[in-house]
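Of the protein chains in this complex, all but one are displayed in their positions.
Chain nomenclature is as follows: A and B, assigned in order of appearance, with residue numbering initiated at 1 for each chain independently.
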Amino acid sequence: MKSYREELWFTTPSRRDYVNVTSQVEKCVAKSGIKEGLCLVNAMHITASVYINDAESGLLEDYDRWLETLAPHEPTSQYRHNRTGEDNGDAHLKRQIMGREVVVAVTDGQLDLGPWEQIFYGEFDGRRRKRVLVKIIGE
Amino acid sequence: MKSYREELWFTTPSRRDYVNVTSQVEKCVAKSGIKEGLCLVNAMHITASVYINDAESGLLEDYDRWLETLAPHEPTSQYRHNRTGEDNGDAHLKRQIMGREVVVAVTDGQLDLGPWEQIFYGEFDGRRRKRVLVKIIGE
Partner (left out) sequence: MKSYREELWFTTPSRRDYVNVTSQVEKCVAKSGIKEGLCLVNAMHITASVYINDAESGLLEDYDRWLETLAPHEPTSQYRHNRTGEDNGDAHLKRQIMGREVVVAVTDGQLDLGPWEQIFYGEFDGRRRKRVLVKIIGE
């Protein structure tokens, strides 16, 4: 069994952002030399997500608006977590909707994705360096 | 290390549907010959889910009603994604609530599920051929 590990780093310019990381994960798979296996991609921070969906700008706006409806940033005083001095209580909730991680099959040395599946980093408390873990195991 | 791959295809008669796929995934595990490992089951489409919960008809109605509350289909104009000519903006949101994939342990050549765990395909934009990927690795 082989394994491969790489961290991808991001600093988004705004508090919330949605970054297509598919090609970066594909490069990890190529570097791993693994032909058959599983590829885990997870946010290493608890106010960010890794999820799979469409690379369509309208949908990214829909997600952002919807997440703000389900867990609004303001007023920040509505979250007890923010009594610690943080203002990111909403980000911890949004991340649960969108998920922490994806596991993608590796087949014939490629990410085994459906035609529209794209891997996204969803940032809900950005403007600082944060990272994603890629771990691949297989043969 | 062994690996096994199979696609399961579905065409649901209605826009939204919930299909118990547990026995189909069990057959994949049997065919794989893998005794100890991990089994990934994921929707290959971004308007559908694979999730684990109860095979109880009342609960399936509860899920359907709840998802319509959180991300209603109508009016379709509320989603920017639908400006592309689609009418499935809601389906991309519902799928995030229910999730893309499950990873199930394989132990002694069986899916290692709790007593009520059943694997479901959740369709939110059906009436056309769509597929699920089963990928199993182990020994």
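To be clear about the criterion, a contact is a pair of C-beta atoms (placed from the backbone, for glycine too) under 8 Å apart; a residue touches a chain by one contact, two chains touch by 3 or more.
Not measured: the values here are computed from a predicted model.
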Residue of B:G37, B:G89 or B:G126 in touch with the missing chain, whole complex considered: B:G37
Residues from subunit B at the interface with the omitted partner, ascending: 1, 36-38, 51-54, 56, 58-59, 61-63, 66, 70, 97-99, 102-105, 107, 112-117, 137-139
Since one chain has been left out of the picture, which residues of subunit A touch it in the full complex? 1, 3, 5, 38, 40, 42-46, 70-71, 79-84, 89, 92-93, 95-97, 99-101, 103, 131, 133, 135, 137
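Everything that follows uses one rule, which is that only the chains that are shown with their structure count from here on.
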What's the distance between the Cα centroids of subunit A and subunit B, rounded to whole Å? 20
